[in-house]
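What follows is part of the complex, with its chains left where they were.
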Amino acid sequence: MKRLLDRWERSCGSSRALRFVDANLRGIGQVMFQNHPLAGLLFFIAIGWGSYAAGAPRIAVGGLVCLVVATATASRLRVDDADILAGLYGFNGYLVGLALPTFMVPSTAMWLYVVLGGVASSVAMLSISSVFKTWGAPALTAPFVLVAWLMLLATHAFGGLQGGALPAIGVVVPLDPAFADPMRPGDFLQGVLHSISQVFLKGNAVSALLLLAGLAVGSLAAAAWGVIGAALAVVTAHAAGAESDLVTAGLMGFSPVLTAVALGAVFHKPGLRAAGYAVVGTIFTVIVQGALNVVVTPFGIPTLTGPFVLATWLFLLGRPKLD
Amino acid sequence: MKRLLDRWERSCGSSRALRFVDANLRGIGQVMFQNHPLAGLLFFIAIGWGSYAAGAPRIAVGGLVCLVVATATASRLRVDDADILAGLYGFNGYLVGLALPTFMVPSTAMWLYVVLGGVASSVAMLSISSVFKTWGAPALTAPFVLVAWLMLLATHAFGGLQGGALPAIGVVVPLDPAFADPMRPGDFLQGVLHSISQVFLKGNAVSALLLLAGLAVGSLAAAAWGVIGAALAVVTAHAAGAESDLVTAGLMGFSPVLTAVALGAVFHKPGLRAAGYAVVGTIFTVIVQGALNVVVTPFGIPTLTGPFVLATWLFLLGRPKLD
């Protein structure tokens, strides 16, 4: 594989078009922190499969369109080439492009919306990363969360932009404990796999396995922490009495998965202390997921990866000494 | 006019009272980024006319009182004299002073509230601009939005401070497309003019023309971008299917107008790239206006210029390279 990658890298060096493709693949990889074209390609296939299996190939197309727009936008702004080539101006756009067709009724207006979202995601990335650079912290998926929240909220205000598959707008009601069943082994496995695939807004076990393969190509530690994070989230959410169906659908676990990978395998040197810190951060992210599920209820939007962003900033900004 | 201004400037140099008047006029001008006493005077007349025509002259008086309090407060805090003289500690106070009597039932308590709001607006301006200076960005109207949101929210908690004209407290409901009519030419013109006058919380065509005259005195480019922003906002909002009555009342367009002036004529060197950037930012502000209309619904407060602040920060903080 090493030789294949070297050849790819050489080809990219001599072709601007291939270099652009490479930057976009790395952009997909960066959703889970992998600056690696093959990881990105595997993630892309995973999402393609998930969209196709769900009967909504437009989702994969939306992601692709928005990703390309975001990457192209970045090269028009004051952005370091190195950051663009590493895919740092792609992953938020890719997620915006998956989110809008996931939650909205398809229409011409929606496709224009996807393009606008791609531009906005790169503008937001530039701004948010400029601000957080002050404290040596990354923007994470905050640009995606902010832009997609605003654009999904706005669907309630514009008749031409319909949010057909958004969560129902509701009044906050404490969870009836009757919805928290004891966990069954089969549900556990599905919860773990869907927690991984829901990072890309998909509940699909095959996609999850492809995503894990992609992660492993980029970093074995990241793949391990992805699984650990998902398992921890499912167990914690169940133990705390979350709604069983949410847990099994992976909807309590996708943010904790990202926190686990970020704290366990990306931003700290591996070690016992860093591992303990990642475990606590992952468990805390499950609580934040519950809290934000409550906060978004009256507004009829999903939390997206807001819980991951909030919890991981909290655990990173102070730059704790863990080695 | 140049000679008149020179004479005024000389008079201000020899009289502290006139200098204070000058600072306050510039304070009104700064609502639309004009550090110019005549622009401020024309804005002041525009608002005076709008208040009188609406049968609520107390609004213009409230603005004046709060403006003077805000400017006087700033000179007691650790503020650069140059900033005060340029009106930077007036415009947020002026807007707070227009907002409180616009949305509240008049009473003695309300007038004390206006004075408190003037003091708080300058304290907030000092703090918020200190924070955003870190990234070379201005506070915009964030001090106004923050202080006025808090003070209007509080009217629901205090029986002696009644918010008679606040938006109804409601549950979020996706817009019924039946409320989005096709646009008629006459409505278009009214929508454009009211989008400009709503920057100062007024729906009045004569005020809008006076405001444009004031803008033109300060900067022709600013006046042009004001009109472009308003037209873009009305067209975008209609195309996306916003509630027609809101669009025609200027309530989807006042934040985009400010974004257009800020990005097109104030914070970037003119040019094709800056113009394109301003257009995208303006369109995005329309979406943010829709989103914040949804967010404020359960709380019974108006968005004020919150959408402008949020969108313009997003488009400014990364300091994109547009020349």
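Miscellaneous remarks
Going in written order, the chains are labelled A and B, and every chain counts its residues from 1.
Basically, a contact is a pair of C-beta atoms (placed from the backbone, for glycine too) under 8 Å apart; a residue touches a chain by one contact, two chains touch by 3 or more.
From a predicted model like this one, the values you see are computed outputs, not experimental measurements.
Of the identical chains making up the complex in this file, 2 are positioned in the shown model, whereas the full set numbers 3.
The working rule: only the chains that are shown with their structure count from here on.
Chain A and chain B have Cα centroids separated by 36 Å. If you check the complex, the residues on chain B that touch chain A are 134-135, 171-180, 237, 239-243, 273, 280-281, 283-284, 287-295, 298, 313-322. Those residues of chain A whose C-beta lies close enough to touch chain B in the complex are 76-78, 109, 116, 119-120, 123-131, 134, 146, 149-151, 153-163, 169, 171, 298-300.
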